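Note that one protein chain is taken out, while the other chains of the complex remain in position.
We call the chains A, B and C, going by the order they appear; numbering starts again at 1 in every chain.
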Amino acid sequence: MKKILILMIFSFLAVSLMLFFMQINSSKSSMQSISGDYYLTSNAKDFNIPNVVTSIVTQYRGYDTIGEITILFLSIIGVFMLIKTTGFSEISKLLQEPGTIVHTATVILFPIIMLFGAYIIINGHLSPGGGFQGGAIIGSGMLLLFLAGDKKELNRTATHIVESISVSIILLIGLLGIYYLNAFFANFLYSLGTFGSIISGGIIPIIYILIGVKVTVEFFHLSEYLLRS
Amino acid sequence: MALVLEILFYLNGIILLTGGLIIAIISRNIIKMIIGFVLAHTGVNIILVSTGYIFNRMPPILNKFQQTNNPAAISVDPVPQALVLTSIVIGVATTSLFMFYALRYYRDNGTIDRDSMEEHND
Amino acid sequence: MINPVITIILPLLLGFLSPLLYKHIKIYFKILMISVFTFNILELIIIIPTVSSLPLQIYMGNIPAPFGIMLTFGLTGTIIALMVNFIALCIVFFKLNRNKDCDNEMVFYTVFPILIAALISLANTQDIFNIFVFLEIVTISVYILAGLKKYKKTDLSVIKFITGTSIGALLMLTGIAALYALTGSLNIIHIHSILTGYAYFNTYLFNIAVFIILTGLMVEAYMFPFNIFVTDIYAHTQTINGAIYSGLVQSIVVFVMIKLIKLFIINPMFLNIMIVIGIVTIIFSQFSAFTEKNIRRMLGFSSFAQSGLLITIVALSLKSGVHNELFSLAIMMIIIHAISKFTMFLAADRFIDENGNIINKKKAGQVSFFAFIIATLTLVGIPPFPGFYIKFRIISELLRINYPWMAVIIVISAFLEIIYLLKTARKFFVKNSTDSNEPLISILAAILPLLIIFLFSVNPAYLYRSSSEMDFKEETEISIQEINETSILNEHIEENNIEE
Partner (left out) sequence: MLEITITLLLTILSITMLIYIFLTKDIITAAIGTALISLFASILFLIMKAPDVAMTEAAIGAALSGAIIIGVIIRIKKEHR
């Protein structure tokens, strides 16, 4: 009875949301997205890179991205805290001994995944992709490494150093923006490079590579906590 | 044509959102509840991207010529896509914390059933 | 003058560096943290004269006004940020000699500065999606802080809390999607100018979208239908979480809420809904607090009643339409409530055990007791203290714009509050003899907020002046003017007008 009631309420909710969004969709043409048009038109003179989404993520709305990496950082810290307080056994009982297929496939696939992830990160401002995507790809590659039975102990201090330093460099680049152009996270290198080359777009590739390093390390941590705690 | 496509996008998003919430509220298993929230989050992301969709346009990755000649007329709205990138990462951060809290709870109390959790504690 | 963004970036940097540094330089790290918060306070005090004449617009990444993310350090936002930093400083003082409080100290010193940075940013940001992102930072910090010390029911209460806030976040994101689709902008002030500048604009659809966002925010601010799920986080975690949550997070969320209500809600039907929700929240929370035995939860319920009160009076002031000061009084109320409530939590930490009952064995010091009493009197509104002044002004303003029933509700809820809070204080008095076992540094944490309270109560004229200056409307208007000066936007609006 309770279930049927909940189902009814939510189907009513779904129908009303659908009507609401269809109405919005029909009234949308009168005020066509002001900020989207602005970003598309001024991207060429502001940052000079092909991927407009990247320039929005790292520059136009770069402050949101700082919030985003903060959230990832916090979630890893939280998972670390939870693992610590539940007891920490070094060698996992979760993983079975891998078969030959998994082992061989990992040996072949792992370098390719690494290369692909690095490509995605570095080309973030030219083609679809970027720090978060590439970092996640490399992080899943690391997961594969664990599945293949790599039992080496992780050097936690080193990964912590990489993690903290990369975010701090991002924030320091932002502060350099205050120094040069009197605005946090301003692109003070915007005149660098030509359209469509790897070195272009000023600080955008630098920021995306740093984000990629950080995301990689964080997802690596997460999968490590998951499989070995 | 365009309207049918837009309706389908919104329908997909809204069904995932409400279906995920239904799963989250009805199911007794806490892991299944988390799965419901993940589904609902995917649904909201689809809704958000479909607000920026315009029929017969390009993705917002444009070459030099396109960018200098009225790009606003040939590309879809890039803003919702940038927002969704942020939203997806936020979703995975929340999910991982939630899962590990469930794991810690399980290790202490030996149950992940929502109803028996209440009894267990009272 | 230094760019006030520094006040956000420095704590953030400190939080990021904490996993590296904390292990090696424990005590220096704490001193570093204290100096960062002191620096922030000084910086904000320095910019107050500048911003009180003209709000300081900060464009992140040097992007012109409505398109990039804009922070506005107006007088209101600066004073709220000052309050946040001040409370943070007191909490750090309080934590200094309590190393055994949580199982993992490093995590606290990582999460706490990030939380403070997010709250300062949240108080000043003018971008709706930015509000969502930083609110998520705040809630995730709260998840972590709540789980730091494990009591019997901690995990269950955190799981419930995550459930509630996840629903809130989903609603907020849906609302933002609708808002963006309707207006094509994410900047609050720009959206406000679109809303007021176009006659053909569909305000009903718009207000539904805003209401969805506000419903999401209500989960964080514990408005009535939601506080059933999420109150446990007060009851079953450390007392310091109550101080952080009630003093910092809830105040800022309510501030954001009343900002959104003030700018966006035009349709009178939605104003009525807000008023009903606010009044039900007041009544429900005060009666729950009255019957509650767990002290932490009781103090929590009293906070929810305050946020209900604030929402109601802001909605009433908008509904009456007459020029009145209720909005600025509401902001003063937020500040006074935050300071006194967090003092009460910190003071109560010495008296209560993990179940929220008063302990007999451990004797408490005189200073904590004194601080608790003063904070109670301030909160309830007993004459010499500033709480009285604000409540008196609110009531007389309500009578002036013809809402006597609301004044009656405020008076009744204040009576209930007096009864249950003083009943609790009396228990301390009976059960505990005096004892001078209190460490000096946590006495400082209790005395600092008292100084502020006394400052306000010695000279309420100052309070009056600052509250009359803190009219949010003017700040908004100045910002709108600045935005309209950017040429691109004007061209765009003209194009749209022609199309119409």
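Criterion: contacts are C-beta pairs under 8 Å (C-beta built on N, C-alpha and C of every residue); 3 or more make two chains touch, one makes a residue touch a chain.
Because the structure is a prediction, the values reported are computed rather than measured.
The undisplayed chain touches these shown chains across the complete complex, A, B. Note that of A:81, A:183 or A:222, the residue touching the chain absent from this view is A:222. For the chain left out of this panel, the touching residue among A:137, A:170, A:183 or A:203 is A:137.
Across the interface with the omitted chain, chain A contributes residues 51, 53-54, 93-94, 120, 128-130, 132-133, 136-137, 139-140, 143, 219, 222-223, 226-227.
With the whole complex as reference, residues 1, 4-5, 8-9, 11-12, 15-16, 19-20, 22-23, 26, 29, 31-32, 34-35, 38-39, 42, 45-46, 49-50, 52-53, 57-61, 76, 81, 84-85, 88-89, 91-92, 95-96, 99-100, 102-103, 106-107, 112 of chain B touch the missing chain.
Just so it is clear, only the chains that are shown with their structure count from here on.
Taken as a graph of touching chains, this assembly is complete, with every chain in contact with every other.
Across A-C and B-C, the chain pair carrying more C-beta contacts is A-C. Taking the mean of the C-alpha atoms as each chain's centre, chain A and chain B sit 16 Å apart.
The multi-chain contact residues of chain B, meaning those touching 2 or more other chains, are 17, 21, 47, 51, 79, 83, 86, 90, 93-94, 97, 101, 104, 108.
Across the assembly, chain A contributes residues 17, 21, 24-25, 28, 33, 35-37, 39, 60-61, 64, 67-68, 71, 74-75, 78, 82, 85 that each touch 2 or more other chains.
Interface residues of chain B, counted against chain C in their complex, comprise 17, 21, 24, 30, 33, 37, 40-41, 44, 47-48, 51, 79-80, 83, 86-87, 90, 93-94, 97-98, 101-102, 104-105, 108, 117, 121. By the touch criterion given at the top, residues 129, 133, 136, 140, 143-144, 147, 150, 152-153, 155-156, 158-159, 162-163, 166-167, 169-170, 173-174, 176-178, 180-181, 186 of chain C touch chain B in their complex. If you check the complex, the residues on chain A that touch chain C are 17, 20-21, 23-25, 27-28, 30-39, 42, 59-64, 66-68, 70-71, 73-75, 77-78, 80-82, 84-85, 160-161, 163-165, 167-168, 171, 174-175, 177-178, 181-187.
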